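This report refers to the structure that appears directly beneath it.
Of the protein chains in this complex, one is absent; all others appear in place.
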Amino acid sequence: MSVVKIIELVGESPIGWEDAMKQIIAEAQKTLRGITRIGVVEQDVRMINDKIDVWRVRAQVSFRIERSDNDKD
Amino acid sequence: MSVVKIIELVGESPIGWEDAMKQIIAEAQKTLRGITRIGVVEQDVRMINDKIDVWRVRAQVSFRIERSDNDKD
Amino acid sequence: MSVVKIIELVGESPIGWEDAMKQIIAEAQKTLRGITRIGVVEQDVRMINDKIDVWRVRAQVSFRIERSDNDKD
Amino acid sequence: MSVVKIIELVGESPIGWEDAMKQIIAEAQKTLRGITRIGVVEQDVRMINDKIDVWRVRAQVSFRIERSDNDKD
Amino acid sequence: MSVVKIIELVGESPIGWEDAMKQIIAEAQKTLRGITRIGVVEQDVRMINDKIDVWRVRAQVSFRIERSDNDKD
Amino acid sequence: MSVVKIIELVGESPIGWEDAMKQIIAEAQKTLRGITRIGVVEQDVRMINDKIDVWRVRAQVSFRIERSDNDKD
Amino acid sequence: MSVVKIIELVGESPIGWEDAMKQIIAEAQKTLRGITRIGVVEQDVRMINDKIDVWRVRAQVSFRIERSDNDKD
Amino acid sequence: MSVVKIIELVGESPIGWEDAMKQIIAEAQKTLRGITRIGVVEQDVRMINDKIDVWRVRAQVSFRIERSDNDKD
Amino acid sequence: MSVVKIIELVGESPIGWEDAMKQIIAEAQKTLRGITRIGVVEQDVRMINDKIDVWRVRAQVSFRIERSDNDKD
Amino acid sequence: MSVVKIIELVGESPIGWEDAMKQIIAEAQKTLRGITRIGVVEQDVRMINDKIDVWRVRAQVSFRIERSDNDKD
Amino acid sequence: MSVVKIIELVGESPIGWEDAMKQIIAEAQKTLRGITRIGVVEQDVRMINDKIDVWRVRAQVSFRIERSDNDKD
Partner (left out) sequence: MSVVKIIELVGESPIGWEDAMKQIIAEAQKTLRGITRIGVVEQDVRMINDKIDVWRVRAQVSFRIERSDNDKD
């Protein structure tokens, strides 16, 4: 029986929320394997000088853990 | 005075969340009349082999009930 | 052991919230048997031309399922 | 692209919560196909004469919709 | 030390949720300065005659308060 | 495309919750146009000397914004 | 400085929710002094034989504590 | 019309959650009559020296109040 | 196996939230033994004549139950 | 019967949360009368260069409305 | 003063929820020391071909941090 771990990431994009989600996925793919689901926690827009700076998505990334002895939390 | 019923559907799309919402609307239009509102409950992305499989939207569909005797819940 | 099903309805009334709840009960009684409880989810008032149009109650209706083979969800 | 529907059921059992969940599954299997997930919303115990009557689980059943023209909501 | 005020607006668009968010931003820019963040509270679609009327976003707009004596709440 | 603003008011009445809601509506009608919906957030009763003082409803008032240049938030 | 205690009661009435709230108040007045507020947690209707049995309000009663040594929790 | 009171208890058991619930029921039965329902608020496991110490259930116990004059809250 | 009971108290202090928490602890220590944890539910400030009257903390006090026969809820 | 309005402010302070709350109160006192309560919604700390920049409190300010004809929302 | 870290894991088991919790504990014990508490966030059942595949528990694992310089987050 495998165990799934869930971490929380915030993606940012000047384009839109779906692109911000792709930033999270790209980041997760760099170091994680067995990614099963990415669930949205919150969406907002950060403003600078009264203009859109970035669209942001805060999301929870679920991935299956393949443990080797020297892994750490 | 009419009564409104609310059911919950999950739409899926390889394109994005707005397209996943259109899948829900297309499905609802097949069998429902008097649809008034579709409210988002949750948004996520399902991954397979570390790649995006589908964008998903879970939403509540509100529609007015026109009752005939043989309808069932 | 019987199973209970829960559906969600919105009742409307020009009189008040308790009358809106009675609209839900009247609608449920048309097609359901074994109704055990109706729990309020939300209450509001819809306005038209800055005047009260209807008082609304959104509620969850619980009823015991007596299954016959050809029933559908 | 298929669409998933979510309905809410309450299972009861004199044995325990896991058996109450099995009552929900058994009920769902009678009429639904393509069941993907059953998520717990609430757990309680109903008491009669100060003794356990039933263990109850309220859960949301997700299943894929295969539409034919005469299906109703 | 400045203080930030938060107001709640609903944007509507026939195009999609990101455009509805841009309607909120355009409205806020008309009268507010020092806008820092716009957080999504809720997303839905309003339907008329079973077709999409508008995509809606309900959001909280945060902006820094520069007070002059005659401003009112 | 118009934008809707949401403000929060608490109505009080010695009679009951529905009358407290009418106090909110009366207050809103004094200064707002295009009121579309008033959603209940919370209901309680304030007591003084162990007797009912007032029934209270806390609600969110939604209204369409018609902007003129000198309006402020 | 006095301390306030909060207990939770459910009132029932065949008449309506406001009367159910009065049942809670009547019960609280029998044994409590310094009652300051009664906040609604939940409202529902219990049905028996598909008819309204009672309107129910679940509420939190806040009252000031005047301690004497032999009082217990 | 009787009134129901709700108190909150946490049961502990080295065996499992259902046994922890039975500890709550056993405790409630010692002093309460007219117990109608016990609803789960939270479930966890307390660990000591990296091993399971107890399974815990936090639950709300509802019981009908039969008042005599000298009862206290 | 002991059982833990949870009651809800509101502490008030003209000094600050931590002092308001100490008022709750002082009150609880008068009548309770085996207090394990006090969790914050809500924090606010009550104002009178536009000035700070008291800082308030609403919290849940957990304590182990040592039962003797004549204790009541 | 007066009506209470609720607005949302965020106070910032390099000292701590209670001082951040005092910033909100100071700001509110500049333009509002009949302030009754300020309820905490959220507390955090903003960091710059890995050091504490400000302690922040987001709170809802309740105040009684005294209307004159030319007031706006 | 030590600091506690909280991570989120999902355990799966074909047997039941308590066994799924034991999978989380077994996984945590492989790499963590000072585990104090494991709190349930969500429980569900995953179905494949309309039959139970696994019972799942999503939980938050709290453990005390003993830091050495080369540990990473």
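Letters A, B, C, D, E, F, G, H, I, J and K mark the chains in the order given here, with residues in each chain numbered from 1 onward.
Simple rule for what comes next: a residue touches a chain if its C-beta (ideal position, glycine included) is under 8 Å from a C-beta of that chain, and two chains touch if they have at least 3 such contacts.
Being a predicted model, the structure only gives us computed values, none of them experimental.
Counting over the whole complex, subunit K has residues 1-7, 60, 62, 65, 67, 71-73 touching the chain that is not drawn.
In the full complex, the hidden chain is touched by subunit A at residues 5, 7-14, 23-24, 27, 30-32, 54, 58, 63, 71-72. Although one chain is not displayed, subunit J still touches it through residues 16-17, 42-47, 50, 52, 55.
One rule holds for everything that comes next: only the chains that are shown with their structure count from here on.
If you average the Cα atoms of subunit A and of subunit D, the two centres end up 32 Å apart. Centroids built from CA atoms put subunit J at 45 Å from subunit D. Among the residues of subunit F, those in touch with two or more other chains are 5, 7, 17, 32, 71-72.
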